[in-house]
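Got a structure here, written out as structure tokens. Questions coming.
Missing here is one protein chain; the remaining ones are kept as they sit in the complex.
Moving on, here comes subunit A:
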Amino acid sequence: MKSFTLLLLAAALLWAAPGRAQQVSVIKFADLQQRLSRQNDTTYVVNFWATWCAPCVKELPLFEQLGTSQAGKKVKVLLVSLDYASQLDKKVKPFVQKRGLKSEVVLLNESDPNSYMDKVDPKWSGAIPFTLIWNGKKNRRATFERKFTQAELTAEINKFL
């Protein structure tokens, strides 16, 4: 019995430890575009950010909180890092680890923003943070080239649910 408790404890520790830390996959725009066109009843919240962007970093906890505040609802967060791919191991992975980000993080490996930005949204001028919310089934889509407050983000998400 005692050894069983120990085993449980060990298992719990393993779960909580960085073993569960988020992986960061590096993707090209074609992969992202495929994901941005999903037509189902999930509401996707896609935030474009970078470790060097102060307002983005400040805003990240809001997206992280969606995981708990919208639990049970079909809301999925994707954090798209626009850091240079050369900074993946040096900056992005340590950042994600340190902040314990639970949302999915990908790094978009494209050197010319001009090649994809219009395909995300013609209205996107190029500033980050930039956020895209959409629901394929409801045929609803909105973009925001600014930082959210908690209340603003909740209000916007609620329009999709």
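Following the convention adopted for this analysis, a residue touches a chain if its C-beta (ideal position, glycine included) is under 8 Å from a C-beta of that chain, and two chains touch if they have at least 3 such contacts; residues count from 1.
Here, contacts and distances are computed from a predicted model.
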Hey, which one's the missing chain according to UniProt: "Amino acid ABC transporter permease", "Iron complex transport system substrate-binding protein", "Thioredoxin family protein" or "Hydrogenase expression/formation protein HypE"? "Thioredoxin family protein"
Out of A:L82, A:L107, A:L132 or A:I157, point to the residue that touches the absent chain in the complete complex. A:L82
Give me the subunit A residues in contact with the hidden chain, please. 50, 52-53, 55, 82, 84, 86, 111-115, 117-118, 124-129, 145-147
